[in-house]
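Missing here is one protein chain; the remaining ones are kept as they sit in the complex.
Let's look at subunit A:
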Amino acid sequence: MAVSQNVLARAPVARHSRVTPQWLTGYALAAPALLLMLVIFLYPLGHSFVMSFFRWDLNTAESPFVGLGNYLDLFTGSSFMQTLRNQVVFTVASLVIEVVGGMAIAVLLNSKLRGLRPARTLLLIPPMVAPAVVGLNFRWLFNEQYGLIDATLVRLGLPAIPWLSDPGWALVSVIIANAWQNTPLLVLLFLAGLQAIPREPLEAAAVDGASAWRTFWAIVLPLMRPVVVIALMIRIIDLFRTFDVVWLMTQGGPGNASNLLTVEAYKLAFQSVDFGHAAAVSYVALVLSLIVLALLYGIPRLTARRAATWQN
């Protein structure tokens, strides 16, 4: 016993833990990573936030403080409100298509129909393609003179659609291209969620004679709620930073018809060389997406609390 106590007293680990608290060691080990995060993430974030309160462009050596001037300019300008509307339409429409479409495809793939295995593999292709490539491909597919889609429509005796040149269709076109690339990602998420649902309630519903539709609404969808919420969060973050596809397909045009916040920020920074306003647009986008995410995070908690109150 005495020997073992002696050994323990000499053990370096025991002596080390007495001198340095465990939490301090943890922080020391994490410090390089934290420092790196500060430099590459927080500094640019803070820098651009400060920049949004200054008139900051390349034309002059001075950059005076303008307070909320850049933000006021945006909201009183001729086109920013249309850009905001476009962003809302783009986000909502994309979410509806991707979530509803993604769920439908996931349910289909989760069924016992034969021949669906290759489809699951094919689903991996769109998310693997770079958004820039998707943008270029859809620009060609939607081309009115040489595009495959209009050529097919005309062969079927239907009128060609001015996909990218008509203000009404331009935003629709980028929504379609974006949905093509991202819906499969949600299919995979939903498929994983569906396969994790316990079999007992489904078997009980079957014994009770519930229809497939009733089973989906009453059992599958409520159990899938956490997966759907996570999927929505991922997509909302992505949709507010969509750039490549829109830029390559329409550059936000014609006019302002398919302009989104990221495209506007890029135009302001790299065409107008106006970094102050570009930073302000970026922060409008950030705040908007945070509000939507907060609502999304808060509503299920609120409804859950109400449900608990009613049960009590």
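The criterion applied here is as follows: contacts are C-beta pairs under 8 Å (C-beta built on N, C-alpha and C of every residue); 3 or more make two chains touch, one makes a residue touch a chain; residues count from 1.
Operating definition for what follows: contacts and distances are computed from a predicted model.
**Q** Pick, from "Methicillin resistance regulatory protein MecI", "DNA helicase UvrBC", "Carbohydrate ABC transporter substrate-binding protein (CUT1 family)" or "Acyl-CoA dehydrogenase", the protein name that UniProt gives for the chain of this complex that is not shown.
**A** Options "Methicillin resistance regulatory protein MecI", "DNA helicase UvrBC", "Carbohydrate ABC transporter substrate-binding protein (CUT1 family)" or "Acyl-CoA dehydrogenase" considered; the missing chain's recorded name is "Carbohydrate ABC transporter substrate-binding protein (CUT1 family)".
**Q** Which of A:N86, A:N110, A:N256 or A:S282 touches the chain that is not shown?
**A** Checking each option in A:N86, A:N110, A:N256 or A:S282, the one touching the absent chain turns out to be A:N256.
**Q** Of A:L24, A:M37, A:V50 or A:V88, which sits in contact with the chain we cannot see?
**A** Considering all chains, including the one not shown, the answer is A:V50.
**Q** Out of A:T121, A:Q145 or A:S211, which is the one that touches the chain we can't see?
**A** Counting the whole complex, the residue in contact with the absent chain is A:Q145.
**Q** Determine which one of A:Q22, A:N59, A:T121 or A:S211 touches the chain that has been left out.
**A** The missing chain is touched by A:N59.
**Q** Among A:L45, A:L68, A:V129 or A:V273, single out the residue that touches the unshown chain.
**A** Residue touching the absent chain, from the options given: A:V273.
**Q** Given the full complex, what residues of subunit A touch the hidden partner chain?
**A** Subunit A touches the missing chain through residues 50, 54-65, 73, 77-79, 139, 143-145, 162, 164-167, 250-251, 253-257, 267-275.
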